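A single protein chain has been omitted; all remaining protein chains appear in their positions.
Chains here go by letter, A and B, matching the order in which they are written, and residues are numbered from 1 within each.
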Amino acid sequence: MAGAASPHADLASAMVLQPVAAADWLVVAPVVIPIVFGAALLMFRKETQQHMVVSIIAFALLLLADAALLWRVIEHGPIVMTMGRWLPPFGITFQADVLGAGLATVAGLVAFAAVLFSFRDIDTTGRRYGFYTFFLLMMAGVHGAFLTGDIFNLYVWFEVLLISSFGLLVLGSEHEQIDGAVKYAFLNLVATTLFLIAVGLLYGAFGTLNMADLAGKIAAAKGQAPVMTLATLFLFAFAMKAAAFPVNFWLPASYHTPRIIVSALFAGLLTKVGIYALLRVLVMLFPVERDMLAIVIAWVAAFTMVLGILGALAQSDIRRAVGFVVVSGIGVMLAGLALGSELGLTAAILYALHSMIAMTAVYMLVGLMAEAGGSVSLHSLAGLYRAHPFMAALALVLFFAVAGLPPFSGVWPKVFVVKASLDVGAWWLAFAVLLTGLLTTITLGRVFALAFWRNHAEEPATMVPGDPITWKTYAPVVLLTAAVVFIGFYPQPVLDVAHAAARTILFSSGYVNAVLPAGGGA
Amino acid sequence: METALSVLVGLFFAVAIYLLLSKHTIRILLGVALLGNAVNLLIFTAGRVLRETPPIIPDGLYTPPVPVANPLPQALILTAIVISFSFFAFLLVLAYRAYQDIGTDDTDEMRLAEPEGDRLPPLGY
């Protein structure tokens, strides 16, 4: 039969023969857990009462698996598992290094907070429609993208999270949502198709899709293959996913339309997957080409930052303004990528971790503000400080963090980006970062002044205020805000993770050796 | 053979991009369908076009005795077809719903999420 081994062939050269330790399963656990629970919830779609309990368990397990994975990776180095016993580069490899595991852990934390928040935001109809299923499958896609070691598999996970995000985006089927979803869907589809084109050409040029194997082969192919074209294609595709300047207009067109919890998740997770892919592919696979493209990336970063925040400054709808703030944050990460030094990459990764937590929390907060004040427009939102002083405190912390003001988490990555830019004499990039910080402070400060301090709005609120806001509602926002405060006052552990992550992609030999122990591909 | 296929891929891309640049969702949808096929052909061509010999290694050998077809691009294309098929199904339903709800398939008129004439935020209070 097909499964029986041929007696003549020496299997040791093609297959994993030694047994796999149970701890290695941690590398697939963050993908398998959400898929299994998502499938279970899809089977019992009508039992909406059980969805809360099941999804709490699922996300708690996911967070535990992420944390255990990160701990193990920091203690014992990268974990590799290749599907179906085939040795890399033949089998599809799952590979957890500090970068992937670190981002995955923060994604798990954000998702856990989001699921606590969703109990208020998602009603029975939303649950029947499959909110938790889509959410779990999207988390499977996000984790798969962070943990895979195969570039075609990365494409597949991108599609998994994209298709689930479509489901989340149209939850409720309001006119605005359909409108936003059309733009989001078509433009993201073009981006992933570009990614697929790049992968196809990459396979044609090098005959392999394993990232560790590719890293070696691309370095060896001096002038033999159209490497620069490939690097530019990848940059374009991922920049579109990450919402970098000339190709970012899908984000502010769609992120304010869905349920607030869905916006929070998208802002926290999806663009960061694009940043992760940029870091992984450009720094690890195309280091020489990244150097050549650095000036392009730097200008893109500067434009993304400044134009993004100028867009935010012009919005009177808070949700739309926050969407533009997300875009301008992407610019800071791209600046770190453009610098390419150890400090610059550390800053980019640190900013990504900070932004995942802070942007999710800000969107949740905007949701609470809208419920308490009955509007999302700066024209009619007022008097929240008097009614909800605790909310005002949270808002102040989060706005400081997002603007990059001390003493909260946003300040450290911005300091590092500025330092790294000045190190290479790119004073204009440092200026752009600082200018963005100032404009962000103005944007968010105005939101705070108008919505919280002002006593009477010029126009009355349009929406009916929701249920009273209790400590349960605040819990997820407080959880994320606590993380923001913690990183701000005691950045060392997170900084160590970001620094180690930057080193793994900058000096990729550890990664390559973990995947291909013999030191070379087939 | 590769040359002819490359020209065909280029043609597919040209037509797909022309359709994608249109402002009617139905034409964009057709462009998306063509784009998916263009990429599949591209992967097929980039993976080398070889004779239709199945890639099965006989007993007792380590490598196939004659050049065989490369199975990996076909696996990649199959995956890409499945994904683009599900995408297309979703986009079709979405475009149809958008047409029903918004009453137009002209993307210039789809301004519900970003209304024209949106006011600037208040400058003081």
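Operating definition for what follows: contacts are C-beta pairs under 8 Å (C-beta built on N, C-alpha and C of every residue); 3 or more make two chains touch, one makes a residue touch a chain.
Definition applied: contacts and distances are computed from a predicted model.
Asker: Looking at UniProt, which of "Heme exporter protein B", "Sarcosine oxidase subunit alpha", "Glutathione ABC transporter permease" or "Na(+)/H(+) antiporter subunit B" names the chain that isn't shown?
Answerer: Result for the unshown chain: "Na(+)/H(+) antiporter subunit B".
Asker: Tell me the shown chains the invisible chain touches, ordered by label.
Answerer: Displayed chains contacted by the hidden chain, ordered by label: A, B.
Asker: From the listed residues B:Leu50, B:Ala75 or B:Val93, report the one that touches the chain absent from this view.
Answerer: Answer from the full complex: B:Val93 touches the omitted chain.
Asker: Please identify which residue in A:Pro19, A:Gly223 or A:Gly425 touches the non-displayed chain.
Answerer: Of the candidates A:Pro19, A:Gly223 or A:Gly425, A:Pro19 is in touch with the missing chain.
Asker: Tell me where the left-out chain touches subunit A, residue by residue.
Answerer: Subunit A touches the chain not shown through residues 1-4, 16, 19-20, 22, 24-25, 28, 32, 35-36, 38-46, 81-85, 91, 94, 130, 133.
Asker: Take the complete complex as the reference. Which residues in subunit B touch the chain that isn't displayed?
Answerer: 82, 86, 89, 93
Throughout what follows, only the chains that are shown with their structure count from here on.
Asker: Along subunit A, where are the residues that touch subunit B in the complex?
Answerer: Listed in rising order, the residues of subunit A that touch subunit B are 6, 8-9, 152, 156, 159, 163, 166, 170, 173, 175-183, 185-186, 189-190, 193, 196-197, 199-201, 203-205, 252-254, 256-257, 314-317, 320, 378-379, 382, 446, 449-450, 454, 458.
Asker: Can you list the subunit B residues touching subunit A in their complex?
Answerer: Going through subunit B, the ones touching subunit A are 20, 25, 28, 32, 35-36, 39, 42-43, 45-48, 59-60, 62, 72-73, 76, 79-80, 83, 86-87, 90-91, 94-95, 97-98, 101-102, 107, 110-114, 118-122, 125.
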